[in-house]
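Incomplete set of chains, arranged as in the complex.
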């Protein structure tokens, strides 16, 4: 089952999402182990591993999209963390989310900001940037 | 009716959207002139004028969000243009849209890519990057 | 197949949507005649026939929702017409749509305003309010 895309994806997942990503994979093991594999192979092994757009920009795009869609709160929190992990600043995360008020309305932006607040507080407690 | 936010917004609108932005404003004049003003003042005078996130990243965020939402095709085309206007490369636009397959599904990404194709072709004809 | 809900719904459909409603029903006859019947019976025979909220408020609610959802352009145009048919003013339609910028973003509101513009122009040509 192991292959080049899986290996590349697993490394990329750890670089971007760290422990939070591993927990998602772990939680899929009993219900849909193949989906855990796809999640590593396609988003991380194929997409995030592509050159042509740096990881900071990729995470800004993802935080923007998940804030705008507004229906995937756990994944938004994971990607706010991911953005900070790859070097996006808290300020840039907040600016990205605020901008979504223009494209998806104030409630979407508000809920995004509250998600960021939660992530920032958890990171403060761990002494992370 | 003119004021500092309006002036700042109008300049920002022209910097980002050029003629396409002006056409949107013009088309609102007979039905909702105040909305034309709000559109200049809030998104452009307030949000896009903020420091803390560069214009390239802001346009990547907007292209990502509009691709993911998938229900605002004209605005997506305007912002693919805007992204190119502020220095995002075609490759980066394409990468941003492709990534949305992960967060909003393949149809959203496909429709975003077809929008980009249309914009790129129109710009080719005008000799624009 | 005719019954009290159907009769009440048909009358309500004509009161609210006029010819536009009849055309929708007609266009369903060959592909899903039962759905044409459900459309008359549930939305119009059950919901719009209820006391407790006047028709003007009901159409303001519908125009708001369809503008915000942004994925049902033909139905939005039908209900902008319906709103005007039951006595909502053009100004109130425009205000309702503009307000959606707050809850669903500027693109949704813009596309709603352009739909209203189209409906208003068609009514101008027919000499309707």
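Chains here go by letter, A, B and C, matching the order in which they are written, and residues are numbered from 1 within each.
One rule holds for everything that comes next: a contact is a pair of C-beta atoms (placed from the backbone, for glycine too) under 8 Å apart; a residue touches a chain by one contact, two chains touch by 3 or more.
Not measured: the values here are computed from a predicted model.
Asks: All chains are the same sequence, and 3 are placed; what is the full number of copies?
Replies: 6
Keep this in mind: only the chains that are shown with their structure count from here on.
Asks: Between chain B and chain A, is it the same set of residue numbers doing the touching on each side, over half shared, or a different set?
Replies: Mostly the same residues form this interface, as more than half of the numbers used are common to both chains.
Asks: Give me the superposition rotation angle from chain B to chain C, based on Cα atoms, as a multiple of 5 degrees.
Replies: Best-fit rotation on C-alpha atoms: 120 degrees.
Asks: Any idea how many Å lie between the Cα centroids of chain A and chain C?
Replies: 40
Asks: For chain B and chain C, let me know how many angstrom lie between their CA-based centres, rounded off.
Replies: Centre-to-centre distance between chain B and chain C: 30 Å.
Asks: Report, in whole Å, the distance between the mean C-alpha point of chain A and the mean C-alpha point of chain B.
Replies: Roughly 24 Å, centre to centre.
Asks: Can you pull out the residues of chain B that are in contact with at least two other chains?
Replies: 42-43, 66, 69, 72, 75
Asks: What residues of chain C sit close enough to touch chain A in their complex?
Replies: For this pair, the touching residues of chain C are 68, 100-108.
Asks: Which residues of chain B touch chain A in their complex?
Replies: Of all residues in chain B, those touching chain A are 42-43, 47-48, 50, 52-53, 57-58, 60-69, 72, 75, 91-92, 94-96, 98-104.
Asks: Quick one: in the complex, what on chain C touches chain B?
Replies: 69-71, 94, 97-98, 101, 105-111, 113-114, 116-117, 120
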